[in-house]
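I'd like to ask some things about the structure below.
Then we have chain A:
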Amino acid sequence: MSQGWLPLITLATSLLVAPLILLLPERAWRARAVLNLSAALLKLLLVGLMVVGLYQGREFAFGFTVVPGVEFLLRVDALGMMFAGLSSLLWLATTVYAIGYLEDSPNRKRFFAFFSLCVASTTGIALAGNFFTFLLFYELLTLSTYPLVVHRGHSAALAAGTVYLRYTLSGGLVLLLGVVALHALVGDVTFGEREMLRDLGPEYHSLLIGLFLVLLLGLGVKAALVPLHGWLPRAMVAPAPVSALLHAVAVVKAGAFGIVRLVYDVYGIQLTFELGLLTLLTALSVFTILYASLRALAQQELKPRLAYSTISQVSYIVLGISLFGPFGTIAGLAHIMHQGLMKVTLFYCAGNYAEELGIHRIDEMNGAGRRMPLTSLAFTVGALGMIGLPPVAGFISKWYLGVGAVQAGMPWVIGVLVASSLLNAAYFLPILHRLWFRAGPEHGKGQWPEERRLGRFETSGWLLWPTLATAVFSLLAGLLAGVPFSPLDLATLVATEEYLP
Partner candidate 1 sequence: MIERLGLVTTQLPTTGSSMMTLLVVLLPLLLGMLGGAWRPWRGWPGLVVALLSLLALVWLTQQIATHGTQAWVLDLGTLTLHWRANGLTLLLLLLTQLLVLASAAYAPAYLCDAVQARGRGPAWLWPLMGLLATSLSLIWLAADLLSLYIGLELMGLTAVGLMLLPGREEALAAGMRYLLLALIGSLAFLLGVALLLGGWGRLDLAGLAEAVEPGPLLWVAMALLSAGLLLKAAAFPLHAWLAPVHGSAWTPVSALHAALVIKASFFIALQLWLVLAPRAAMAAWLVGGMGAAAVVWGGLLAWRADKLKDVVAWSTVSQLGYLLIAFPLLIGTSQAVVSIAWGGVWLQLLAHSLAKAAMFLAVGNLMLATGESRVSGLAGASRRFPLSLLSFGIAAISLVGLPPSAGFTAKWLLLHASLAAGQWPWLVVLALGTLLSAAYMFRVFRYSFVEDVELQDYRPVPLRMDLIAMALALASLLLGLTASWPLAILAIAGGVP
Partner candidate 2 sequence: MSSLFDVLPATLPVLLAVLVLLDRRLLRACSLFVLFALTVALTWWRLGFIWLALLETLLGAVLTGAFLFHALGISPARGASPARPSHGQDPVPLIWRRTLIHLIPVLALMGMLAAALASLPASDSSPAVRWSGLVLVGLGLWAFALHTHLLRRLLAFNITGTGIFLLLMTLVGETTTAAGQGLVITGLAVALLGTALGALLIRRLDALAPSQQPSPVNGRQVS
């Protein structure tokens, strides 16, 4: 029975940190840092324990009834563990980064409290065992990220916050309606009980299609599928660690993860396929991938470009899901992790450039590689990964996507992948060129917008080490994709569960 408490404790590590942080005075930054870091480490440890337990075939579940027929359920499965692992890993990195990033800025207490809450919601989403619990944390995520988005408090941030709320709350509402409708149809939907909907019979099929669309609409907002993506580029006004977290794990991934759950654990891939919904997902994601890449190409500032790149990359996950067959599944799931690692690296780098040199626009980046070689190296790794070049993790995703597309009988998707790679290259390689091969202020041409010397190295160690760590991780995730416990391995585990009855 004690195992049932493990998910709960994992959730509590970050959930309880929030009030504790609020209780600490604003000036006690050391205590806050220690608290944050120890909680992050503890959580990583607990998630590790659960992953090991999962491989040993143990069951972890915790639940109680909220109202008759509706259960709060935390459960550990391979899919959730992937997401939880990612979030706890990146939480650790981002906490370190945020401590350095927000040094000497106001409202740190509030920031870290909501930051913890945000991670707690992400963990909750990962551990949710049914749609009700999922929805709970999904909405909590919206709430806890809003103060982070408007953290700076200037009018642009507030406007972005308003847009963010408009999108996400409406999406959440639509999702709520969908989930309630599903609940009214078949009762409590525990993830993995796919037979509930499958056994409904053909007369329900049109209803199921409608429900799927409603749920997709709700989840698509956070996943930033194209007509619903408008909030993401604006949310860029948030501080860099927030952007990093929003893009890599928290909000965007929550949406994508929700779609994964919807397709695999609620409808079941077989039923989704039979209803013809996979084609819809494919079309949607393909359009998103190309459209967002084109938009990214037109951006002149670094963070918006990265934001559009996120929109495009997250759709890879949806694309992977929509390809019927184990390879597509593996691709989609592995990309959840891969994209998280790579994108978080890129955002850390963007933050480093902004903090150390005051760089926000792409044309200010000339020669920054010579001033900040390690950061630029990390950026290079991330960018190459986004393009899908080996040995960075992005290649693995792309490979499986391509193979999955062929197996799903849609080889034309490869063309989309290739086009997307080219577009990615078209908007990342010029940046790399500027970083490494253009003469800039370091060569006596012009000067940095706002240079500060934050640390002994090229920038403050708090900022540098997380950046390097995630870069190395994203490299290793690709280079050593075949070893046990790698993202690919976990994804394969999930996919086998899904396709083997």
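Note that in this section a residue touches a chain if its C-beta (ideal position, glycine included) is under 8 Å from a C-beta of that chain, and two chains touch if they have at least 3 such contacts; residues count from 1.
Behind the choice of candidates: all candidates are chains of the complex that A comes from, given by their letters.
Computed from a predicted model, the values in this text were never measured in an experiment.
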| item | value |
| --- | --- |
| Touch-positive candidate for chain A in this complex, from 1 or 2 | 1 |
| Chain A to candidate 1 touching residues, read off their complex | 22, 64-68, 70, 72, 106-107, 109-110, 132, 135-137, 139-140, 142-143, 146-147, 150-154, 157-158, 161-162, 165, 169-170, 172-173, 176-177, 180-181, 183-184 |
